[in-house]
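Read the structure below first, then the notes.
The complex appears here minus one protein chain, its other protein chains still in place.
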């Protein structure tokens, strides 16, 4: 049956492994935000070529499962002669994948803003960069916060997949633990608990931010 | 790309694809059914039941799908749950998808204007009938886009089943690549395949949505 001592003992190595989970999801979302903003700008640009490229970018990265993306990237690197540690490859893959979703989050928020907001600014003769910087973006970013926290939670869960390329984050560490203790049930449930703890904190953060930025 | 390989592994890949479709279809249906049940129970049950359900939803949504599968497939035997890979995968998909579908149905029910429920109560309709004749039809229409959307997301989650040795498409592709040593090409083609699949289903899904909601929506905004 379920052994409590084994369950509790499993936590220490897994929490130690959690630093990789947090690193990958943290850097992943940071990268995703930077690239996602550029992609969103491209999606909204007047140049058809940029719009087309960004549309394909979003479509591809949202259509291909992350696990497949990880393997493609992992096998591509030796072929083009780049030698980076697996963790860098993982962060870049996760970040690029996230950028597609973040771009759509931005786009949705900008589209949800009533047209009248920009019109009122245009009617008093405000220049486009002011209309974007003072009226549209501040509201869009605030509106997007819940969706962005949600995306971060998704990334924390997605980081479990980088276990397949050998990175010793929570899931991989738990697989190793299960192999040595022969008690997979307790070990994997312990892993689940750690993920849950991280994500509950993020949800609470999300609710706090929503509350603070309510207009 | 060497097409001889395709010929040789064709049947194996086709079987894998068949398993992907099977797992996805059954998993989605079961998850939706469970999700609907959860949403209905949440609406009408006592506070402590709602609390348990909320905990279930938080736990499943707060943990990775892969870890859930490990608990079921590798951890299960320790409490007497000995499942083969495919049944474990189906159970995993059902459990994983149910809270998301439950939330979608809940939103759908909330979107039904309270006035329409009140009108039904005012003429003395029984609660069960109200659910059957008003809440469900209207709620489902509201929920349809999100239901389609999440079903599409589930197609991508099926590849994770390969890690617990469910012989779906990705599993077969990995087998093929270890035998032919063509890891990059195999996975690249797999990526392109999924891209085409998801893009196509998304478009069909949108067209289906438009067709259904056009006839069922009586309110013109």
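Here the chain labels run A and B in written order, and each chain numbers its own residues starting at 1.
Assume a residue touches a chain if its C-beta (ideal position, glycine included) is under 8 Å from a C-beta of that chain, and two chains touch if they have at least 3 such contacts.
Assume contacts and distances are computed from a predicted model.
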Among "Stage V sporulation protein AC", "Peptide/nickel transport system permease protein", "Amino acid ABC transporter ATP-binding protein, PAAT family" or "Acetyl-coenzyme A carboxylase carboxyl transferase subunit alpha", the UniProt name of the subunit that does not appear here | "Amino acid ABC transporter ATP-binding protein, PAAT family"
List the displayed chains that the omitted chain touches in the full complex.
-> A
Of the residues listed, A:52, A:78, A:138 or A:166, which one is in contact with the missing chain?
-> A:138
Among A:3, A:45 or A:117, single out the residue that touches the unshown chain.
-> A:117
Touching residue (missing chain; options A:38, A:126 or A:147) | A:126
Touching residues on chain A - with respect to the absent chain = 114, 116-117, 119-128, 130, 134-135, 138-139, 142, 215
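Simple rule for what comes next: only the chains that are shown with their structure count from here on.
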Chain A-chain B separation of Cα centroids, rounded to whole Å | 21
Considering the complex alone, what residue numbers of chain A touch chain B?
-> 1-2, 59-60, 62-69, 71-72, 75-76, 79, 153, 157-161, 163-164, 171, 174-175, 178, 183-189, 191-192, 195-196, 199-200, 203
Counting only contacts in the complex, chain B reaches chain A at residues 58-59, 61-68, 70-71, 74-76, 78-79, 156-157, 159-160, 162-163, 170, 183-184, 187-188, 190-191, 194-199, 202
